[in-house]
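For this view, one protein chain was removed and the others were kept in their places.
Chains: A, B, C and D, in written order; residue numbering restarts at 1 for each.
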Amino acid sequence: IDIRIGVLNDRSGIYADLSGEGSVIAARMAIEDFGAADKGINVEILSADHQNRPDVASTIARQWYDNDNVDVIADVPTSSAAIAVHEITREKNRVFIVSGAASSDLTGTMCSPNTAHWTYDTWALANGTGSAMVQEGFDSWYFLTADYAFGHALEADTSAVVEASGGEVLGTVRHPFPGQDFSSFLLQAQASGAKVIGLANAGGDTVNAIKQASEFGITQAGQALAGLLIFITDVDALGLNDAQGLVLTEAFYWDLNDETREWSERFEAQRGAKPTMVHAGVYSGVLHYLKAVEHAGSKDAELVMAAMRELPIEDPVMGGGELRIDGRKTHDMYLFRVKSPDESSGPWDYYEHLATIPAETAFRPLEDGGCELVN
Amino acid sequence: MTDQTMSGAPVNEKTRQPLRVPVLHMGIFAALLIFFLAAPFFLYPVFLMKVLCFALFACAFNLLLGYGGLLSFGHAAFFGGASYISAHAAKMWGFTPELAVLLGTGAAAVLGLVIGSLAIRRQGIYFAMVTLAFAQMVFFFSLQAPFTGGEDGIQAVPRNLLFGLFDIRHDRAFYFFVLAICFGGVLLIYRIIHSPFGQVLKAIRENEQRSISLGYQVNRYKLAVFVISATLAGTAGATKALVFQLASLTDVHWTMSGEVVLMALLGGIHTIFGPIAGAALIVAMQNYFAGFGAWVTVLQGAIFVIAVLLFREGIVGVIGKWLKKPL
Amino acid sequence: MAEAAPKLDTAPLLAVRDLEGWYGESHVLHGINLDVAQGEVVTLLGRNGAGKTTTLKAIMGILAKRKGSVTLNGRELIGLPSRDIARAGIALCPEERAIFSSLSVEENLMLPPRVKPGGLSVEQIFEMFPNLKERLSSQGTKLSGGEQQMLAIGRILRTGANLLLLDEPTEGLAPVIVQQIGATIAMLKQQGFTIVLVEQNFHFAASVADRHYVIELGKVIDTIPNAELEENIEKLHAYLGV
Amino acid sequence: MSDTDVILSAKGMTKQFAGFMAVKDVNLDVKRGSIHAMIGPNGAGKTTCFNLLTKFLQPTAGSISFNGKDITTMAASDIARLGMVRSFQISAVFPKLTVLENVRVALQRRRGGNFDFWRSQRVLNQFDEEAMRRVEEVGLTDFAGELAGELSYGRKRALEFATTLALEPELLLLDEPMAGMAQEDIERISALIKRISANRTILMVEHNLSVVADLSDKITVLARGQVLAEGDYETVSNDPRVIEAYIGVGHG
Partner (left out) sequence: MFELLGIAPQALFGQLLLGLINGSFYAMLSLGLAVIFGLLNIINFTHGAQYMMGAFVAWMLLTYFGLSYWWALVLVPVIVGASGIVIERLMISRLYHLDHLYGLLLTFGLALIIQGLFRNQYGVSGMPYSIPPELQGGTNLGFMFLPNYRAWVVVASVVVCFGTWFLIEKTRLGAYLRAATENPTMVGAFGINVPRLITLTYGFGVGLAALAGVLAAPIYSVNPNMGADLIIIVFAVVVIGGMGSIMGAILTGFGLGLVEGLARVFYPEGSAVVIFVIMAIVLLIKPAGLFGRTA
């Protein structure tokens, strides 16, 4: 069987570090580890840059499906781009394994039989950070929200979790996107007296907000900062000095156990940096896809998706889990706190493990998403 | 194309000669039409549709720059604005494609009227800056307005039945719909340039004060050409939204305004066919160089710099110079 | 052609030989020859477009393309950028006056740097043009045309340049101001300045100059000493098409 | 003076620039069919007056009427439509249009709106004949197909006249038509002005006193923004105030 995998992600923009070339490496590692060549499956990887633009993503996806006989597209960070690919994949009846994008709508109101959302989503992040922090006593929140659909969704998800866990939301301030200076908003957050400032934004906005929070001594003054969508690469960019104390949720950390350490070392040898959870997700997703193709003996999207749901998911990187009917793949999520420079033993030693959220409760319950495939 | 009978008018040798040029132009238009009719059978139709939409966009933009002498750095507002409107109409209200495009076009016209009536009060760089600023306002509005879907844009826009009758969901069928719109738009622009209105525009560009002193209400002409340009840019944007079944922030971002300037400049701003060539080149480049990541921007920037420094007449402008014919 | 250059008693301060000049592709000067002695006032007369302004520009080095020879006290100036020619002691008062609107009258006056010792002091300039003193702080281009002309002349007197090129200093000025400028030129001559004057108004030229060069189509076609003007008046009228 | 005699009239016309009075309370009556000159020292406000009369500037105070119609608040382009057209000091042609097209732009205005962008410009051919006649009038027939920008200065001037005349204006305003011209051209243009003045009114600004003496029926002398004297050349040139402010004692 000839398989073509298209790794479509950001090669030059804000998510290039957390996905980018690393995702191609992760996909290649999955093919090698699966031993595709020995099993008579001939796999080829294509990759392209969608520049975080839905229009570019949709052009490339169409072209891949129409002209280049691509069978599966993997990764696709940036929700808008992922949604574009999601729709086209459904139309063309292929397979889409999302690792980089966050929008939980992909498995909710928009869900499709052709999409597997592999690594994380906004609901899981909100849930992980929101509920775990309230349980630790951080029960009053104030949100700094990027003023567009994504920020609003992140804020709404988290507020719901915070309130459901017994906490309260004291207020919210919506900042323009993209923003540069957050000090004014941070002061408003500080004045609210909330115990936690939730950052319902992403990328450069989050980085700037964290940097300025440190400058204004917000964390020193006793308020906690919770990143609702932040990756280890952002922490790396900020430096521990500014990022310390930040609480966040991830699906993967290289230093979790011996298996993740071993895999991450192999990855680092090729990439020059530790993998992110997005890389881990691409690896895990592609590996499982290949297993399903082998099992089904075909690359027909329907058969493969069925096999992917049927087969148990187990790999050294993301552990066990299952692929639900709405396309959501479940696994454990982890709550971390960023170490201070003193606690860190060196490069990439950034996280202190706070809690594990078991796969069963880590993701949005099947019936809450509004997916029409769930009956 | 023969000289209309002007009984007894002393027709000077030199005034008769330019009449040959329209024949040449019609020939080129015919060749283009034949090419585009045949193209979808050996080129990827989606790519071709993108070229067509951008060609119309660039021509509309260039009507303002090349023939009105006004550099707008905010044309993305009309292109993107219209694409949102038509996507929304098609998706939420189930408009048929032709109505959706029409509505987007109309919205761009209104927007053009509003922005234009403020912007034409200034000239040159000031005009460019003012249009940029207004486009920026449109961008922020698009980012925040509830119906635009923020970052996600309006996705999965359906291609409804054309005139409520014909199924054009398939790319190749849809292609001819797009071809009709874009080709028609470009022909209209050609006609505008060579209309009595175009003649006044030319005079205004050449010497504004003198035109006023001859009794032309310069600002009305400027506004009119601005609105026409915005409207046709809107047509292009509205069509593009249906082609890609998507309206997104990219189309209203200021870099889109920059891109259309690049297309016109690269092709040749004082030419009819330049913007078409420029659009085709840039779109092809974006498509085939997509794998180069950030190098695409570097490359675009380099083309900008080279075009400004070395061949300001643009590709078609240079060819026209060789042929000693305005193209 | 060399016959157009008259014999002077002393070595000329400014000697122009076979000066040619172009605007882009169009060839405007076709071999100008001039000799101006220290302390002389000479005029360049000629029809519109004869190349008078262009001659001055070529001497000043602000004509992009020129060739031939221009020497000041024996020093070759052709090929030097205009800033070095200015520093050699030549100053131009251009046809359009070039008063800077973003500068005050005082800044305009003080703008050209001193290139040589021996320039007039600001006091002396004010003595010559009392109008300027009253309007020092106003914007340069808010002055009336005549005052602008005074300012344009005044500011090059400060620099120490002793060869002044004045291009139609009377154009567009009220007759009353023309007379004032005539008096100024006479005074400058007395102070030892050398002046090359371009004029349309040849009554005015006759009242101030020592010698007249007639230029046509980029060439000097005749030289008339002011003393012999009477005898040559018919010829001159023919040259100027009056 | 009865209204029918006066074609253009300004009452108390004043213009103030950021605290500076350029034109102060000027009253001006231009008689129909005359050549009226405006002279005065530099900075007297002549060009400013022109700009006010043609509405290129808005007066601070005062009123202007043309043919008995109040035009104080009209737009510059509307003034031209009423039949009052100005020329400019520096060559005001459309350089990249041919000579014929230059004239045609003026004729085309008769069509009214001209916003019909859907029509072919061939509808303009109807004006070719008349345009050609205008071109002929100023002796430019041989250059009809040439680009205006490539004409020599004097011919540009002539073309400008042709274009202006094509509008058949009742009143023509000329700002220093002789500025920077050599003697021979001055005579040619004088003759042209005389010829075109046959059945229209001309108001002009000019520094060349002999031209003014030769052409004008009436002269208004401005100084410091105000009318200093008014009358025919004889009266004005002997007025001691005019001599002091403008002509100078040494003249002629």
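Throughout what follows, a residue touches a chain if its C-beta (ideal position, glycine included) is under 8 Å from a C-beta of that chain, and two chains touch if they have at least 3 such contacts.
Owing to the predicted nature of the structure, the values given are computational and were not obtained by experimental measurement.
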Kindly name the visible chains that come into contact with the excluded chain. A, B, C
Which residue from A:Cys111, A:Val196 or A:Leu238 sits in contact with the chain not drawn here? A:Leu238
Answer key for A:Ile3, A:Ala26, A:Ala149 or A:Val207 versus the chain not shown reads A:Val207
Which residue from C:His27, C:Lys65, C:Arg83 or C:His203 sits in contact with the chain not drawn here? C:Arg83
Pick from B:Val261, B:Ile276 or B:Ile315: which residue touches the chain that isn't shown? B:Val261
Need a quick check: the contact residues on chain B for the chain that isn't drawn. 71, 73, 118, 121-122, 124-126, 128-130, 132-134, 136-137, 140-141, 144, 254, 258, 261, 265, 293-298, 300-305, 307-309, 312
What does the interface between chain C and the hidden chain look like in terms of residue numbers? 60-62, 81-87, 91-92, 94, 98, 100-103, 107-108, 110-113, 115, 156, 159
Touch list for chain A against the chain that is not drawn: 12-14, 16-18, 147, 173-181, 183-185, 187-188, 191, 204, 207-208, 211-212, 215-217, 221, 233-234, 236-239, 241-242
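FYI, only the chains that are shown with their structure count from here on.
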Excluding chain D, which sets of chains remain joined through contacts? A, B | C
If you average the C-alpha positions per chain, which one ends up nearest the average over all of them? B
Rounded to the nearest Å, the gap between Cα centres of chain B and chain C is 54
Just how far, in Å, is the C-alpha centre of chain D from the one of chain C? 33
Send over the residues of chain A in touch with two or more other chains. none
Residue numbers of chain B (touch at least two other chains): none
Report the complete set of touching chain pairs. A-B, B-D, C-D
In their complex, what parts of chain C are in touch with chain D? 47-49, 142-147, 171-179, 200, 240-242
What residues on chain A touch chain B, complex-wise? 11-13, 16, 47-49, 51, 53-56, 58-60, 62-63, 66-67, 78-80, 83-84, 87, 103, 147-150, 152, 176-177
For a test of understanding, state which residues of chain B touch chain A in their complex under the given definition. 44, 46-47, 50, 140, 143-144, 149-153, 155-156, 171, 244-246, 248-251, 286-287, 290-297
